[in-house]
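Read the structure below first, then the notes.
Only a part of the assembly is drawn; its chains keep their places, and the rest are absent.
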Amino acid sequence: MRVKLIGIDANQLLEISEKRQLSLNLEEMKAIQSYFSSLGRDPTDVELETFAQTWSEHCVHKTFKGEILTKEGKINNLLKSTIARVTKELNCEWCFSVFEDNAGIVDFEGDIGVAFKVETHNHPSAIEPFGGAATGVGGVIRDILGVWGEPIANTDVLCFGPQDFPYHKLPKGTKHPRFISKYVILGIGAYGNNMGIPTVNGAILFDESYVTNPLVFCGTVGLVPKSKYVRKGKPGDILVLVGGKTGRDGIHGVTFASTELHEEAEETFGTAVQIGDPIEEEKIKRGIIEVRNRQLGSAITDLGGGGLSSAVGELARLFNCGAIVELDKVPLKYPKMSPWEIWVSESQERMLLCVPKENLEEVLEIFSDENVEATPIGEFIRENKLNIYYKGELVGQIDVSFLFNEIKAVRKAVWKERRHPEAKFSMPDDLTLDLLKILSSPNVVSKESVIRTYDHEVKAMTVLKPLQGVYNDAPSDAAVLKPLYNSWKGIVISNGINPEYGKIDPYWMAASAIDEAIRNNVAVGGRRIALLDNFCWGNPEKPENMGGLVRAAQACYDIAKAFETPFISGKDSLYNESSAGPVTPTLLISAIGILPDVRKAVSMDLKEKNSLVYIIGLTFDELGGSHYYKVHGYLGNSVPKVDALRAKIQIDTLIRAMDKGLILSCHDLSEGGLAVAAAEMAIGGNIGLEIDLERVLVRGKLRSDHILFSESNSRFLVEVAEKNKDAFEELFNGCPYSEIGVTTESDELIVYASSRKLISSTIDDLRKAWQGGL
Amino acid sequence: MRDIKFCVLRGPGTNCDIETKVSLEHFRCTAEILHINKLIKGERSLLDYHGLVIPGGFSYGDRVRSGAIMGKTLMKKIGNEIKKFVEEEKPILGICNGFQVLVEAGMLPGFKEEQEVALGTNSSSRFEDRWVYLVNENRGNCIFTRNLKKVLRMPVAHGEGKLILPLGLEEEYLDRLKRNDQIVFRYSYEDGTPALGKYPHNPNGSIFDIAGICDPSGLILGMMPHPERAFHWITYPDWTRKGLKGYGDGYVIFENMVKYVKDNF
Amino acid sequence: MCINMIYEVRISYKPGVQDPEGESTLEGLRALGFEKVEEVRSAKLYVIKSDYDLQQIEEMCKRLLANPISQDYEIREVKQHSSR
């Protein structure tokens, strides 16, 4: 069906964009208009939809790849000039494939590489939490399948509104945070568990800005034999659509993700909602791994945003060829779908394979053995055009080069420094209650009841699990996997995220997230770390949102470069905004490291009585955005900063100490600072601990309560056996560290400052508070 | 000695097949992962194998009830083959979803030829992954647990693992299970005292804390906990405290299964 | 022409058998402020379209849909409609 474009005016162009939910702006509509004018014909609906999909924020990352005007000048391609630049400049030989394919891939052992990707699925989870979260997991798993990877572990980081948010304050059309969290968690568990992929790491955070717009980050790690990673489709190769039938579900998912959420989002984008079928994906996975092992395919990609239109287009561009697609060959759920709907449908559990003709039969047989539908729907051709047919009729014909020559977006960025009221309260006499309050506050409190609903050990590879300690109830810093049956080498997965800091300064939020992800990884022994970024921001068309985004991206460059940790993949989800405003700018950093011998992994629970406890790193008066301020009703301004060069020396030294077997336990200091870290280690080991605050290395003059709860970055608490004192101190010579306490025979955590008791609590009370019993 | 060959049977949604295969093959035998379709279509015969393991997972998505579709399909399509397999006294192990399949297929507890007990939704109504203690209560009937120590530790990870006996006949059934020495594992405390229904030691509310039962012959074992995830100490949740001590508690179960076959075939 | 029947099969727990889903739903409702809910029982429904007769639907229940140990089934004919 043709859509009249030629000769119509600007208003009419916009009207078409709106009516058809294309989310194309005027400039883009005009470009399409003039392209078709030059062809002397109007576009078909199939063609118009193709542009809408391919040019959407979700698919091309308009903002990150466009132009940004700032006071300091113009930034051309933020991604290349910050995040990808780290990788390029570090030029690590162990980075196998970065920023190119569906997931980043780094070397692991021999021919085996590790792929990692983290995605967001925010808008779908806001309106259909179960299905939205489940398909978020399903989608990122397909990213791994899309690099011929075998998925072996999932991660999930969830941001919800406060669980006690008053009903009557809920904006119309918004689901209560409790409803959302309940079903998001069920959805994530259902998909991962059903597919037999362990969910090994994650985080759950709460903030008012997530009430209307929850954030759901889903990540998957997979193994890829590098010699079997093929991307060399060529004219003549057959396009095989694999998996579930195509339906009306998921139509306009990407354009949905590329607009703000509004009240009627439910009605307008109802078709974007899907439930997901993990068993279908499990079967597809089996087939794909078999095709990979027998090396029968020439390329593969997932069908995600934009459906066939994006997948076919992107592959054609990659191989510098064109394609013929016969839409009527696509197996459908409902007989009456129009060609454009088939072309852009985002139905779940589908993959696109390119198969050389001579292998076609064998490939089809593999899928048929798994009860998976596999259908040849077209082939690559030499000419650089997408030719889309329906029942023999040409319903669309697009130049691949024009399709991927999208209009550069231009955004404005304005950064205004913010001042928040300074915290004004004097130090309480007894800080025990403060500690208990922080332990039981939503962001810190134990997530055990959620963690246990995820199978975190299927595949029998998870050697450091999310919960540690005598009673298996203390929070691990990172997960360690031992993915190969004949090797002790491990993969370490961790994350860093702290939106509180973003309220003060997105630059230091990003820096802190990177530091946290890395130190979590190092805390268990991880090294040779690679990073992934995930930006969740408000509408990028608003300069103040962009101001923070630019700052965060710049921090990514500065800090990751100094840590020598390349980014290997990432994603941005913008338009996380509703009439209630944008979400607090949130950057998730995921880190993947390796551990040469998993038997040397270090967990965070105290191991022995009468051993020494050291703090590594410096403590500053950095309580801006801290939990201590939060429980006292303040945000403050003194956000934690990062000195990455110093931090790098510390972590390198710590790793050496671990390899020498000097570290009994190690925990990173983050939300709640020293006090919370000490409490968690005591809970884990069920061992008492005495700490003297006077001995903590600080910069500047700090109140005792500030030393105790400061959230300065790059710090660890470690436990060292008395007999290793000298060896440990010799190694750390030149690094900021200090011995601050001992583990005891008692069952209490006691914190002194100049022989005054500031905290005194039994481990049982700490545990009760941390398990939510306050 | 002839080659020993095990069938690790999978259907759509089975997902613990690889680690199960690895656990068996540790004992120098072949374990082949076989899709149920190959049996249904007659491309393969169960009788070519010396032992059968139905591993964990979510066969057919656990739809209708866990294990139901696979259990019923097996009996309908290759019931005779299975009967023959059992008559040849070959061992069968069902783990987690595999246990559910055996129950739905009527092979456990094996009093009659139809389903007599059920594995229902956990009392907590949640899927749960946690390590539990098990007390081995078998008096020697079950071939899988010979030489096994008294108290073991393994993880459970399931949403439907609560053993339910027919209403009003609970005592009768329990008596019969005890008399036949069919009770194998019960959820317990660290010292081996049965959990007596107490959560989380009994993670699912199973009657009489039952975690695993065998058939009257002792050759068919079904258990909710995962021995393949407790094969090496490195997968234990607290090895960083307790150190590495060779193999885990799941080891002996596979060892016994292979040994039984080696001794008898 | 063939007659297509629609049956609704309802699978519920036998009285006396614990219904964890019902219990947790009850808890959930109470947590939301509906404190005066007394009891919630859950059940499953299958809407089956076929041209089998009642007896065969019953057969389906016995063979697959209901668990004879803990569940009851109830079949209801919804409507009869002809196709083709």
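Letters are used for the chains, namely A, B and C, taken in the order the chains are written, and counting of residues starts over at 1 for each.
One rule holds for everything that comes next: contacts are C-beta pairs under 8 Å (C-beta built on N, C-alpha and C of every residue); 3 or more make two chains touch, one makes a residue touch a chain.
Fair warning: this is a prediction, and the values are worked out from it, not measured in the lab.
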Each distinct protein chain appears once in the view. How many of each does the complete structure file actually contain?
A x1, B x1, C x2
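Operating definition for what follows: only the chains that are shown with their structure count from here on.
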Cα centroid separation, chain A vs chain C, in Å, comes to 40
In whole angstrom, the CA-centroid distance of chain B from chain C equals 29
So the centre of each chain is just the mean of its C-alpha atoms; given that, what is the distance between chain A and chain B in Å?
37
Residues of chain B touching 2+ other chains?
126
Multi-chain touching residues of chain A, meaning two or more other chains, are none
Applying the document's contact rule, which stretches of chain B touch chain C when the two form their complex?
64-65, 68-69, 72, 114-118, 120-126, 164-167, 205
Can you list the residues on chain A that touch chain B in the complex?
189, 193-196, 277-279, 282-283, 369-371, 452-465, 467-470, 472, 482, 485, 598-599, 601-603, 605, 607, 685
Which residues of chain B touch chain A in the complex?
12-13, 15-16, 18-19, 22, 35, 37, 56-58, 60-62, 126-131, 155, 157, 226, 228-229, 231-232, 234-235, 237-241, 244
